[in-house]
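Below is one structure; the comments refer to it alone.
All protein chains but one are shown in place.
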Amino acid sequence: MLTHALLGLLRCQPMHGYDLKHALEQALGGNREVNFGQIYTTLGRMERDGWVQVAERSEDGRGKKTYEITSLGQQELTRWLSEIAEKPAPLNDAFFSKLLVQRIAGEGSPQVMIAAQRRAYLQQLHAVTVLAADPRLDPVTRLLADGAALHLQADLHWLDLCEERLAAPVND
Amino acid sequence: MNPPIIETKDVWKIYGSNGVAVEAVRGIDLAVQAGEFCALVGPSGSGKSSLLHLLGAMDTPSRGEVIFAGRLLAQLSDAQRTDLRAREIGFIFQTFNLLPMLTVWENVEIALRLGGVPLAERKQRASALLAQVGLQERARHLPSSLSGGERQRVAIARALANRPRLLLADEPTGNLDSQNGTDIMKMLRVIAEGGQTVVMVTHDFRAASYADRVILLRDGRLRGETHLEGAPDMQQTVERLFQLGL
Partner (left out) sequence: MLIDLALKYIWRRRGRALLTIFAVAVMVQLHILANSVLSTYRQDIQRQLAAFAGKVLVQRLPEDTPEGAASGNFVNAHSSLDLATADALLDLPGLDAQASSAVLLAPLARSPMPDTTPALLLVGITPGRETAYLGVFQSAAGALTLPDAHSAILGAGAAEHFAAQPGAQITLLGQAFTVAGVLEAAPSLFNNAVLIPLETAQALLGREETVSAVILTAAQVEDMPGLQAQLAAQYPALQAATNEEMLRSAGTLMSQLDSLSSAITATAVGVGVVIIMIVVVQAVLEQRREIGTLRAIGAHHWRIYSLVLSEALVQSLLGAVLALPIAVLILRLAVGWDKFTTLLPTWLESIGLAALIGVLASLLPAWQAVHINPLEALRYE
């Protein structure tokens, strides 16, 4: 994603590495620091692929490069944006794997595992709900928190189903 | 351990309609301690509202006992149960149930009146309660001119009017958008932290996550519970949120 974020930023105006780092951090609502080295490595790879090119090199001897997007880079950005985003495989759920293994191994209790998991989900849900409702926070963070809250609620409902179908008493 | 403020012992509620008996509550044992913030969570039809009505002396169980502060509800007269609802139990409804002809202030005042508070004190306390829920500016408005969140805040002020020992909330966020819902939950959280016992019924895990104790209900029975304590680590949560594919 970093590659395409940089392409997006350069599409607006040519920038050098340091500007790109700041612009990216601002777009993320100031919640996360982006590694400077990672940006340079990525820019180098993009230059090699012909998606960006050096527009200007500063004269002050440190040789700071200003990058601009190429038409090839523009094509790549357009293609990526129009492409459907892929979700991780829906069944790739760490807790579900544990439940499966528990059944196979016959060790531990699904009820206990589910209760512990539920507690963790509820605590996380509380945290993201508080964040999502905090008017002092930037809209990006709140939007992400709302998304996380919806996922966690789905997870909690799914835990209920797991409990009902896997952990129900078998004596009837 | 102190005796619980409200307790049920093998309580059942069976509704009979045309020969078909519906078991809404099926043998629930529950004890809520004073000062607890307890959420009863379950899908619709899990019997959670029926249970809440039994706890609130609004309904009588088909079997079993409900004990409020050491008093067996079944042994109280209708008038005594009414007194209990007026003075010791506050109710918050999903649909707010404010009296539409009365202003915000009057809606709170009437609860004080039902609680037998003298007029002079009523005036001062109704205003103080509205200030507590941040609606003193809206005192003279009719409920119809208020947003859902504001109406529920009036309902909370009304429920708190007679300083009840137990506050019962039936899907308090059910008719609210998420922002207003969160505001109401924060308010209930503050009330609970002030030492008031709160028992809330909800199907919404977001609302339930504000409670100290989350009890799961399904098909009229309890299905386990979870204790949540301590404030969440916000910094850690923010970091986890930004585990994007960067």
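First chain written, first letter: the chains are A and B, and each begins at residue 1.
By our rule, contacts are C-beta pairs under 8 Å (C-beta built on N, C-alpha and C of every residue); 3 or more make two chains touch, one makes a residue touch a chain.
Worth saying up front: this structure is predicted, and the values here are computed from it rather than measured.
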{"item": "Among the chains presented, those that the missing one touches", "value": "B"}
{"item": "Selected residue (touches chain absent from view) among B:Arg87, B:Arg153 or B:Arg223", "value": "B:Arg87"}
{"item": "Which residue of B:Leu73, B:Ala111 or B:Leu228 touches the chain not shown here", "value": "B:Ala111"}
{"item": "Residue of B:Pro100, B:Pro118 or B:Gly194 in touch with the missing chain, whole complex considered", "value": "B:Pro100"}
{"item": "Interface with the undisplayed chain - residues on subunit B", "value": "53, 58-59, 78-79, 82-87, 91, 93, 95, 97-102, 106, 110-111, 114-115, 158-159"}
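Criterion: only the chains that are shown with their structure count from here on.
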{"item": "Rounded Å distance between subunit A and subunit B, as computed from the means of their C-alpha atoms", "value": "38"}
{"item": "Touch list for subunit B against partner subunit A, complex", "value": "178-179, 182-183, 185-186, 204-206, 208-210, 214, 216, 218, 223-224, 226-228, 232-234, 237-242, 244-246"}
{"item": "Of subunit A, residues touching subunit B in the complex", "value": "1-2, 5, 28, 31-32, 34, 111, 115, 118-119, 121-133, 141, 144-146, 148-149, 152-153, 156-157, 160, 163-164"}
